[in-house]
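All remarks here apply to the structure that follows.
A single protein chain has been removed from this complex, and every other one stays in its place.
Right after this comes subunit A.
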């Protein structure tokens, strides 16, 4: 078996993990499976692409690659702007759709169906604006560095892994050590009691959207940097995202990340055994197995 699958799995898993953290937060606090979450990954990547392109055109020097990486400061700055834009998009979708459904006390199944509709709309909009042709942050060819044991990785891949790890630690600390994290955990458990305790639930909901969209944006930028940018990119990640969120235990941020890596590694190794055409089936098999054998996931508690 090719040991390179380890690195490929970790890189893919870090993107799945970041997306799964957003899914798990949305699921545990807003209490529905948001099937539009994958589209926030795609939109985040496209936001960054457009802003980076604009910055590159205005300030040519910003497009010059930084050190060993394939991108310049334009993409770094664009990612920060894209995080804000993606957060705005998530709030807009909530204001136009999910917030209205919450106000009318719609059932979970209505929310889930609405998220399917939102996903289709968001994806179609991307295809309408950018077509379905793949786009790239950079077409520069990166040479993978040998890391030992027959494993190689590009600087972009290593950076992507590092950023994902740092973000998961940051989100974990936010949830466990800060007032807003406590409020999020409280709303996740009992929104009515959280309100009585002085937590403004609507503010927490807004923060969850912003946080989920920000993480999705970073995952999208990573995926765009390492693979390519397509309107379908988020949709293709949807099943692995949910497999990771459920495997990690709904509500567990470290669980979602670890499970994301597990799903990524399982996909990478399975591809070597059964062929790339079965890649999508791996996440589905993991999802079914977890639901059958340990529905609370690796880090979840039995209710």
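Definition applied: contacts are C-beta pairs under 8 Å (C-beta built on N, C-alpha and C of every residue); 3 or more make two chains touch, one makes a residue touch a chain; residues count from 1.
Keep in mind that, in the parts below, contacts and distances are computed from a predicted model.
Missing from the rendering is one chain, named in UniProt as "ABC transporter ATP-binding protein" (options: "Electron transport complex protein RnfA", "NADH-quinone oxidoreductase subunit H", "HEAT repeat domain-containing protein" or "ABC transporter ATP-binding protein"). When the missing chain is restored to the complex, the residue among A:61, A:148 or A:198 that touches it is A:198. Residue A:183 is the one among A:49, A:183 or A:207 that touches the chain not shown. For subunit A, the list of residues touching the undisplayed chain reads 179, 182-183, 185-186, 188-190, 192-201, 301.
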